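Note that this complex is displayed minus one protein chain, with the remaining chains in position.
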Amino acid sequence: MSETLLFDRRWIARGAERASTLRFLLWLFPWMLLLLLGIYAAGLCFYYGLNQTNMDNRFAFGMWIFLDLAIIAMGAGAFFTGFLVYILKQKDLKPVLNSAVVVGLTCYSGAIAVLMVDVGQPLRAWFTFWYPNTHSMLTEVTFCISCYLLVLILEYIPVVLRNRQLRKIPSFLVFEHQLHKLVPVLAGVGAFLSFFHQGSLGGLYGVLRGRPFVYRQGFGIWPSTFFLFILSAVAVGPSFLILVTAAAEKVTGRQLVQPTVFRKLGFISGVLLAVYVAAKAVDTYVWLNITSPSVGFGPSDYYSYWPMSSTFLFAATVPLGLLPALLLILPYTARRRGWLLTGAALACAGVLLNRFVFTVQTLALPTLPFDEFLRYTPSWQEVATFGGVIAYGVIVYSLSYRYLPLFEAAKGVDKNVSLD
Amino acid sequence: MSARYGMVIDLDRCTGCGSCMVACAAENNVPPPVPRATPRTGLTPMLVRKLSNGKDGADLREAFIPITCMQCEHETPCVSVCPQQAVEVDKSTGIVMQIPQRCLGCRYCMTACPYHARYFNWWDPQWPPGMEKSLNPGVSVRMRGVVEKCNLCHARFHTANEKAAAAGKTQIDPADYVPACVEACPTGAILFGDLADANDPVSTAAHSPDAFRLLARIGTEPKIHYRTTQAWIRTLADKNSDRPTEAQHV
Partner (left out) sequence: MFPWTDGYHWSATHIIFLSLFFMVVLVIFSTFVSAVWRAASDLRTHRAAKLCWQKNFADLPEAARHCRHQLAGRVASRTCDNAFDCRQCANYTQFGSLPSNVPTKNVGVSYSDKLLYHRGHTWVRPERDGTFSIGLDEFANHVIGRPDSVEFPRSLDDVESDGIAWRMTKNGYEIRVRAPLGGTVISTGGPDEGWYLKILPHGQPNLRHLLHGQEVPGWLAAEIDRLHLQLSMPGAEHTLADGGMLMPNLMDAEPEADWDTILAATFLDS
């Protein structure tokens, strides 16, 4: 059976080419399994407790916190694209905006879901709102991420309501119209919130004076990692968006956006990545020569453990920092899809490495002189939950692509709508 | 007048017997570890660790160091990071208090503590049948998913206050407030008292040239001091110090 079932066809936009129902279900099936496995693993953690993981008193943060930081950095493409389109008026990026919103929504909702499994008492999550400690970076993160998730939901609702069947309900279409008019406001709020929480995730570590590996001087109450994390997030957001869109093009077998959109996103990503690498180099110099020695910690305390030695620092700076920046900026490589995608992938890998170094390596490194370097391997429950989040993202994106106008191409959307 | 309760632990006297750990567990209703627990997932608000100078043969020297919450005074790392103010410094005693009922279990404070003096309840507490009779009624039991640490046996401070109040006094009798580890130590290695009181022996001991603190250069101003005549131990107090740590202001 290779045709699309009529029941299914009705929900797909008129004239849109989509895979047959069976092929779509076959595509979804392994991701659903992965999602179910993730839910089961999370269920075990809820039922039995966090002893189901391999985290311990020394590795209080593990793979999930790394996942959270990484996923939120990748999801920065959502707010940043909105900022570019609505605030900086870069209208030629509009075709990827809906897709960016879906990526952002799945990244942030996935991160929050994992966070709920990660904390010992998820039912007490509201305590942070009720007794907030305004000095804590984690409070800031919690507040901003919650608000930003609301913003993303409000930005996603219009996309959902433009589904072919849902838009037939007049109240839905009218509400979509009114909400869509206010999207620039949401984009502005989203940019404001994202600036703070991307930064606060860096601030989480930069304020830890008990961990000289990550402790940084800063400006006012904000350590340098606050600004570096914002920079790296806006640098990697567009690259991740390129990768997701390219993957969607590969899976669906059709061109979804003009290559110029990829090039523009790549260029922005490359420039920001270059600025980030420069800023990081300055920061590393200051840290290794001034901040860290002032508390008695020197480079050998961080970099004499193989393989987590200076190779990580080098890797983050050059092959996963400067190199992708060049690939994304220089016309020769940026014009060629293969090089552009490589640059984007390397940029993402670089930021992933950076988040890993901050979350896992920080805890591996000893602080007390008589401690040794520690190791940690995530348990299958942790890996399965990680996989479940990725599966969740793929499933939501796939459903959104199939049934919603994610890539509205050259149609004159809403251009002619007015009320006399 | 506020107190600043602290300790000076004499490492020349510590034999590593572990009585302090047992007494702490008994006083604070720490459940016995489950079979799957490891040294890194156990609950040990007082933890005795072994130090070694790393040499061979006759040059080898070893010592034991009890590690507990250092009751940091200056920009206490765990206080500033807790998202819901479940950790605060009690101004009247200087003790860093943990509110288990408010703890979300995010473990950010555990990441922040340079002394690794905080422990997470990875399991629900379980006592073998009959052992629940040994529970201390003055200390609440914590459920899984929350962080805990040494609070200088604050329940005993509470009892001392009640006793003083019953006798119509405003100050407690120092002899009434003795943490379990101090009480249990067979060699008297742990000296406990009010660092703010110049007459208190602990204050004098903390000022002695033999005294040092762990990671003093980080600047958290811990109130748990150590003392030893063995110079090799003092070099382990701070990173990259090939000389004994200078006495920090107390």
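Per-chain residue numbering starts at 1, and chain names A and B are given in the order in which the chains are listed.
Here is the rule we go by: a residue touches a chain if its C-beta (ideal position, glycine included) is under 8 Å from a C-beta of that chain, and two chains touch if they have at least 3 such contacts.
Note that the structure is a prediction, hence the values are computed from the model and not measured.
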Residue among A:L123, A:V174 or A:I290 that touches the chain left out of view: A:V174
Absent-chain contact - pick from B:N28, B:T44, B:T68 or B:Q85: B:Q85
Sole residue of A:L28, A:I112, A:C147 or A:V271 that reaches the chain not shown, by the stated touch rule: A:C147
Sole residue of A:A73, A:L186 or A:L406 that reaches the chain not shown, by the stated touch rule: A:L186
Contacting the left-out chain in the complete assembly, out of A:W27, A:Y48 or A:Y131: A:Y131
Touch list for subunit A against the chain that is not drawn: 6, 9-10, 13-15, 129-135, 139-140, 143, 147, 150-151, 154, 164, 167-168, 170-171, 173-175, 177-179, 181-182, 185-186, 189, 192-193, 221, 411-420
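Please note the rule applied: only the chains that are shown with their structure count from here on.
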Rounded Å distance, subunit A centre to subunit B centre (Cα mean): 40
Residues of subunit A touching subunit B in the complex: 49-51, 56-61, 118-121, 124-125, 127-128, 130-133, 135-139, 142, 204, 207-212, 294-298, 301, 362-363, 367-371
Touching residues on subunit B, where the partner in the complex is subunit A: 34, 36, 38, 40-42, 49, 51-52, 65, 75, 77, 80-86, 102-108, 110-116, 118-124, 144-147, 214-215, 217-220, 235-241
